[in-house]
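Just one protein chain is left out here, and the rest sit where they should.
Letters A, B and C name the chains as they come in the text, with residue numbers starting at 1 for each one.
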Amino acid sequence: MTDLRHWISALGRAGQAGLVIVALFTLVAFVMAVVPGPGDATLASGAGQWEPASTRHWFGTNRLGQDVFARAMGGAATAIKVGTLVTALSLLLGAAAGAAVGWRQGGWVDTLVVWLMGVLDAIPFYLFAAALAFALGAGTLAMYAAMVLTFWTATARLVRAEVLRLRQMDYVASARAIGLPGWRIAGRHLLPNCRHLLLVQAVLTFVAAIKTEVILSFLGIGVRDGVSWGLMLSEATQDVLAGHFGNFLAASLLMFILLLGFNLLADALQDRDSQARPDGVRSP
Amino acid sequence: MSTVLTVSGLAVDLPAGGTVQAVLRDVSFHLEPGRITGLAGESGSGKTTVAMALMGLLPAGAHLRSGTATLHDRDVDLLAMSEPVARTIRGRDVAMVFQDPATALDPVLTIGRQMRAVARRHGVAADPGTAAQAALAEQGFRSPSDIMGAFPHELSGGMRQLVMIAMAAMVRPAVLLADEPTTALDVTTQARVLENLRKLAQSDNIAILLVSHDLRVLAQTADELLVIRDGRIVDAGPTRQVLQSPSSDWTRQLVAAVPPDPFGRGESPTSGIPGQANDVLLSVNHLDIRYHAAGIFGGRRGPAKQAVINVSLQLRRGQAYGLAGESGSGKSSLARAIMGLAPDPGGEILFNGEQLATRPADRSPEQLRRIQVVFQDPDAALSPRRSIEQALLEPLQHFGLGAAAEQAHRVRAALADVGLEDDILPRRPRQLSSGQRQRVAIARALVCEPDLLVADEAVSALDMTTQARVLALLKHLCEERGIALMFISHDLSVVAELADTAGVMLNGHLVEQAPVNTLFTAPRHPYTRKLAAASPRLAHAGPAPEISALDGLDATPSHGCVYQHRCERATGLCTESSPEAVSGANGVRIECHFPITVPADEPSNG
Amino acid sequence: MSTARYLARAALQGAALLLGVTLVSFVLMVHFAPDRTWGLLGKNPTAEQVAEVRHELGYDRPLASRYVDFLGELVTLDFGHSDTTGERVTDMLSRTVPVTLALVIPGFILGNVLGIILGLAAAWKRGRWLDRWVMAGSVAGMSLSFLVIIIALQILLCTPWGLDLFPARGWRVDGLGSYLWYVTVPTLALVTVTLGYNARFYRSVAAEELDRNHIRTARAYGASPATILFVHVLRNGAIAILTRVLFSIPLVVVSGSLLLETYFGIPGVGRVTFDAITSGDQPVLKAVVSLTAVAFVLLQACADACYRWADPRVARS
Partner (left out) sequence: TGPDGSTYVHSMDGAPDSLDPAWASTIYANTVVVNLYDTLYRYQYLARPYALAPNLAAAMPESSEDGLTVTIRIKPGVHFVDDPAFPGGAGREVTAADVIYSIQRHFDPATRARGAWLWRDRIVGLDEWKDAGADYDTDVAGLVALDSHTLQVHLTRPYPQFVHTLAQGYAGVVPREAVEAYGRAFGAKAVGSGPFRLVSFDSARVVMDRNPGFRAETFDLAAEGYDAGTQSGLGLEPLQGRTLPLIDRLEVEFIAEDAARWNALRGGEIDYIKVPAAQFDQVLATRKPLSLVPDLADEYAVAAAREAGFVYTNFDMSNPLIGHSDDPDRDERNRALRCAIIRGFDWEQRNERFFSGIGAVFPGIIPPDVPEHDPAQDRTSVQRDVEGARALLAENGWTAESLPTLTYGYPSSVTERQMFEQFRAFMADIGYPHDRIKPLVYARFGDYQRAYSEGEVMLITSGWTMDYPDSENLVQLFYGPHAAPGANSASYSNPEYDALFEQAAPMPPSPARTELYRRMNQMVIDDCATISGLSRTLVFMWQKDARMLPDRSFTGGYFLRFVDMASADE
């Protein structure tokens, strides 16, 4: 507990603000997921079309009479859900692959995985996502697959480089010298020491996932059934023409706040990291 | 004699994790032209801060509390210059040479370009190129134009440090600040650098502030000596006087921590525990280690770098073997091969008569347990995210030694052995000092009750006083427990302090091996002799040792004797063929076509 | 490493990468691609017609043989005609690629140059107000979605709801004037979306370089801030900078331009490719995929060459 408090206080004011934002959104997402809710944001509420902003409808209603603010909150829930899943999977994959190939650097597994990373990085992302959207059919599976398959490489490269560095560390050599098996070394000495990297990477991946979800949904190859900021923005491109800015404002404002939260958090983590680096100690 | 720089009442605060730390408190001294003033002190005592304050380059967040530093020629206060004025003073009137030659020069610009830029900036000469070449020649470079065209990474550490000195000398500053200029260098190069500094002081009448934590270096070079502790000057005066009759306890402790001079001491009291010949624990036979550059697909296919070449040595129970040699000579590679951490070594390593597999995974747990290692860098010796207790338990759990209670007991016992209290168990490595960390690393090796302990530069990163304590501990273990110790260090006097038998490595070759007192009293390989001559010593103030030639960008010959370029005795034979190892009695082994024959060769201790 | 060895290695790696990219893309974009048959049929088609079209499209041939054909096309650089428009794929690309380049290059360059300037300035003034403003601005910039930026800029600059200064869409370039007229808003969008990331990246590169010991040496020998930043920091940071610049080229050109082209109705290669995917226009896809792969391989070679130029340690080892 005191550890947590210490951790939080080390984030600094901006970082704490970021944490609060992220926590709030996560709470909203959670509530929207478990509480059978004040109404499905994809259903028309019975309200009129294009109602202006009011105390009942903070950002007005859309063409179908749906409450724009409710939909923006639903979009937040979607963003958090997509972000969580994509981040968890791509970090897991990236950390495992990165550690494995970093440990076995120079071997054929390393060669193969590095080659695979090169291949995945060489295919333009949106084309890859669009192609997957066809290969995997109409659900959201394609969106997740596209993101995870392309995002893990960044983590893997990072972890691989860090593992290569850590591998030179004497404590790793000592662990090898007593015959500790590779997976044990990875689990005990390598990955825990990549934790700071992974944490920052997690936050950055989250940001990327949210941004990508929005754009993929906008392009029609992301979320297709449900609410998403991307879908709201695609509606907005028509709405703004008729002078209805509710969709655009609600979606972009909430998205900005959430992303800002994540970025502030990432910043604080990176800062803290460069100070607390164990090798930040000066030696003669 | 006049004074060029007077520093008085210098006090500096630096930020330290939220608070401020008074790093310097009331430092006063003065520098005189043509004289070298030594500044000695332990790590963190504020030596660098003094130099940086004088350069006006204190780190961001530093607060200059008080003090003046008057540069008499220019009549400016170095501590109160505006930035534009400072730029005309820095590198012109006050120049500096830094500790780490590897990073002090811009890696992507040629030496020539960097030197010319300095010369041009300060209007040193009509033609910056000529001035730079002249300065390089002055430092003893035989082919300055080659050096001018070279990039820093193409030069050795010593050459880079000489380039830095040339850069400083080129502008003929009034004051030269040299912050640990030789700490990263091996002894032969160190001797050369110190010699050049001394010449510079004398010939150009430059006032030099020479910062070092090594009293021996200062004893040999400095005219005056300042001893600093916790940001305060605790001793000051002519060098000899300060060393011989220190006025503060602290200085006395520092002097005491200097390892005794191994050379010319006649008999060594520590040596001479001759084990029985059948008691050989470790036998390294014809070891070869190559590192391969990456192949076409990143595999190991490129040309090899030979780090260890045909090395054979033996180690008995209870014996301490000291391995010395300059950086890159292959000492660590040898240690790693013993631990099973070197890639595909050639030759064989026998432990207790059994051949050791080349990878830990293929060794028996028993073998793994019985051979333990302590590495050089205490900061890197322990996993930062695991507690001391976890670190110490890890080998016990891995080898399944004893039940939980037994393991806890062993951990405590090992800690006690290295002189640490139990209360550090829950801490993380970050919360320990370097010396404590190194002791934990040793304890970690000891919990397994090994028969062989490989200590690779286990004390090099520690300061003198801590180093002395750890050495005493190792010696104790060796003598009391009968553990065989493979002790690696680039510092000859440390090796001499601890080892029974010592070997000297050069470019992968074990060029000489002999019982310690033989080796140091009567070195037979020309390289060993050069090392002996160049080693700094507290009492030494004699003429500068002969120094190696520095020309030629590639000092490692492709065939023939590795030492041929630097050896005065080299003949055509040396360039043509590498000498075979010749073994003699008492573990004596030498790789030289023309070993020095010593009149009183035999027998000193039986 | 000898030059011949180096070249052999680069060629082999390039070929392996090329093979990988084409294989993955082929399987994804060709094998799993949408079935074009229905889009090519008129109303009320017969089963026979369906089979005919499928045969025409080569759908009835095994995947492996189609992949081999594709490799053949790649070697000869002849990708045939678009399935959708019948235009020669090479013509199509030579029509659209220059448009995309013209569209993204100003923003790309400006985003990087401004990023470098801001990053250097912030790093130099580390911890001071300039640094804080640049950092705060870049965090805000990084929190904006490209989509939001595009829509907002379009509303602000191109519609009667805003200033209505620039065209809302289109690309009718016939001279410098019209080029600027059309390229301004996309460029602004591109700069806005990249500047935050760039400034932050270049700041951290510069800050790291400024912490290096040789900078201390330079300062100790009286170097001016300009010398330090533009000679020492930039030269030493060149590898990091070049890597970022080079490897963001394919992303910006193909992926990044897609949204711009979609939103501003610009006939560039991003949109053409996206359309080719959604409609399963295989000849176009195959060409784009192999061109990006080739471009990627060339970039990698180019990056290597740049490293050799920028860092003598790489060059002379």
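One rule holds in what follows: a residue touches a chain if its C-beta (ideal position, glycine included) is under 8 Å from a C-beta of that chain, and two chains touch if they have at least 3 such contacts.
In this text, all values refer to a predicted model and were calculated from it rather than measured experimentally.
J.: Just list which of the chains on display the missing one touches.
T.: If we consider the entire complex, the absent chain touches A, C.
J.: One chain isn't shown here. Among C:Thr84, C:Thr184, C:Thr217 or C:Ser257, which residue touches it?
T.: C:Thr84
J.: Have a look at C:Arg200, C:His232, C:Arg271 or C:Lys286 and name the one touching the chain we're not showing.
T.: C:Arg271
J.: Can you list, in ascending order, the chain C residues touching the missing chain?
T.: That gives, for chain C, the contact residues 34-46, 49-50, 52-53, 56, 80-81, 84-88, 91, 95-96, 154, 158-160, 164, 167-172, 263-267, 271-272, 275, 278-280.
J.: Take the complete complex as the reference. Which residues in chain A touch the chain that isn't displayed?
T.: 40, 42-44, 49, 63-66, 130, 133-134, 138, 220-221, 224-225, 231, 234-235, 237-243
Keep this in mind: only the chains that are shown with their structure count from here on.
J.: Between A-B and A-C, flag the pair that has more C-beta pairs in contact.
T.: When A-C is set beside A-B, the one with more contacts is A-C.
J.: With centres defined as the mean C-alpha position, give me the chain A-chain B separation in Å.
T.: 47
J.: How many angstrom between the C-alpha centroids of chain C and chain A?
T.: 22
J.: Considering chain C alone, which of its residues make contact with at least two other chains?
T.: Expected reply: 16.
J.: Of all residues in chain B, which are in touch with two or more distinct other chains?
T.: 297 - these are the residues of chain B that touch more than one other chain.
J.: Any idea which chain A residues touch chain C in the complex?
T.: 115-116, 118-128, 130-132, 134-136, 207, 211, 214-215, 218-219, 229-230, 233, 236-237, 240-241, 243, 248, 251-252, 255-256, 259-260, 262-264, 267
J.: Touching residues of chain B toward chain C in the complex: what are they?
T.: 55, 57, 60, 86-92, 95-96, 98, 100, 103-109, 117-118, 121-122, 151, 153-154, 164, 167, 293, 296-297, 302
J.: Would you tell me which residues of chain C are touching chain A in their complex?
T.: 16-17, 20-21, 24-25, 28-29, 31-34, 135, 139-140, 142-148, 151-152, 155, 159, 161, 250-251, 254-255, 258-259, 262-263, 270, 273-274, 277-278, 280, 288-289, 292-293, 296-297
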